[in-house]
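For this view, one protein chain was removed and the others were kept in their places.
On to chain A.
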């Protein structure tokens, strides 16, 4: 009895891994690459068994979310080809039948749907947690109702036009004012020269012609 049981155990232990190995190929699954040191630098965590367990759990979560509640478990995620790079290949088996694989496209869609959650779980980004073959959907750039440049343009043009109007109005007012004072000084104009400009030059009062009237009043 014991021997039968031992043989059966040995057979199970040997067979299960081989079966799972046979299922886990890159053609049926996806290769994953993590660049933890690039993403986190000094705060990088060590990649170990627990982290791998966490990754399997995250993938199971992604499959559950996509399939709408089907009971995926950590044991449904099979991993192989682990390297020191921190890269490995994984496949997903169906919870109902562990020897059948979930099609690639379903796995891809599940990952795309929960990509952000998977990235955040590992403190990585689309570039540092690389699912080879699954391209990240690009974030749409921010769309503005009014382009910001038009607002800046409007502000500058408003200020400048106000400045022009102010300057033109002040020129016009200055002209009116100077015209008024020029009209008042018209009397003081000789042959086109303003009296002020020749005032200090012995021209307005010609010293050459002595005003004799004052002295010779009899």
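In this section, contacts are C-beta pairs under 8 Å (C-beta built on N, C-alpha and C of every residue); 3 or more make two chains touch, one makes a residue touch a chain; residues count from 1.
Convention: contacts and distances are computed from a predicted model.
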Missing subunit (named according to UniProt) among the choices "Transporter", "Tubulin epsilon chain", "DNA polymerase delta subunit 4" or "Two-component response regulator": "Transporter"
Full-complex contact with the absent chain, from A:74, A:161 or A:182: A:161
Residues in chain A touching the chain absent from view: 33, 35-38, 83-87, 135, 137-138, 140-141, 144, 148-153, 156-157, 160-161, 163-164, 167-168, 171, 175, 191-193, 197-198, 201
